[in-house]
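With one protein chain withheld, the remaining protein chains of the complex are depicted in position.
And then chain A:
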Amino acid sequence: MAMQGAITAGRRTRWTLVDIVVVVYALVPVLWILSLSFKTKDTLDDGNFIPRAWTFQNYADIFQTSDFIRALINSIGIAIIATAIAVVFGTMAAYAIARLDFPGKQFLVGISLLIAMFPQVSLVTPLFNIERTLGLFDTWLGLIIPYITFALPLSIYTLSAFFREIPWELEKAAKMDGATPGQAFRRVIAPLAAPGVFTTAILVFIFCWNDFLFAISLTSTNASRTVPAALSFFTGASQFEDPTGTISAAAVVITIPIIVFVLFFQRRIVAGLTSGAVKG
């Protein structure tokens, strides 16, 4: 920094103010939905930021309906399976891209980049028809497959950046000692890459968890509808009852995993996002 001098009280105060502005800006919508979720039916419309009368009724309500629980199970299952497959395939490809020399590498990198920029909606119509024909429409697999596809570029970019930071000598030494490239990968590189793989898994999970377009287009019943899609149907379903409180409670519930990830793995998420996107 240009001014490394003593940190004056004035500068400290100014930075504190700036930081407070940032924190408030980032949290306002989250706090608002949290506030709505704790309001009673009577106070829902008072517009107060802090609820006057607190209740857990909204949470009790959503967990009493099978719809929400079913959607939650769908979301968790689909996101975890898609993440696992995308990360395994992504790790294999990223290792090859970062470490091995083979024909078609540029092609794969190019394809990944294209898909990362791909308009998802362009796939929705053809996939809708293909999945109906194959019987995949409104099934877990029908969502898992597109999720894997869009998660792969993310994992390939992020992981190949991680792989490139692992010292190459270790692998060479393993090969020297008689390990095949496959063994060198499993025994030496994979354990070192574990933190990168974990980070990638979080990013991919967030991506799958957040998806709305596929979830709403490629499902039609609660057999496979994920929470973001289910949320938007709360509105239409209950015409005579204001669903605000229950939507808010459900929204808070699906936000919790993300907040937990962010709180515990902030450093890793930042590293993963930036290395994948910029150094990639």
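Methods note: a residue touches a chain if its C-beta (ideal position, glycine included) is under 8 Å from a C-beta of that chain, and two chains touch if they have at least 3 such contacts; residues count from 1.
Simple rule for what comes next: contacts and distances are computed from a predicted model.
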Per UniProt, the name of the complex member that is left out, chosen from "Sugar ABC transporter permease", "Dihydroorotate dehydrogenase B (NAD(+)), electron transfer subunit", "FAD-dependent oxidoreductase" or "Allophanate hydrolase subunit 1": "Sugar ABC transporter permease"
Option touching the unshown chain, where A:84, A:192 or A:258 are the choices: A:258
Residues from chain A at the interface with the omitted partner, ascending: 1-3, 7, 11-12, 15-16, 18-19, 22-23, 25-27, 29-30, 32-33, 36, 44-45, 47-49, 89-90, 92-93, 95-98, 100-106, 108-130, 145-146, 148-149, 152-153, 156-157, 160, 164, 167-169, 172, 180-182, 206, 209-210, 212-213, 216-217, 227-228, 231-232, 244, 247-248, 251, 254-255, 258-259, 261-263, 266, 269-270, 273-275, 277-280
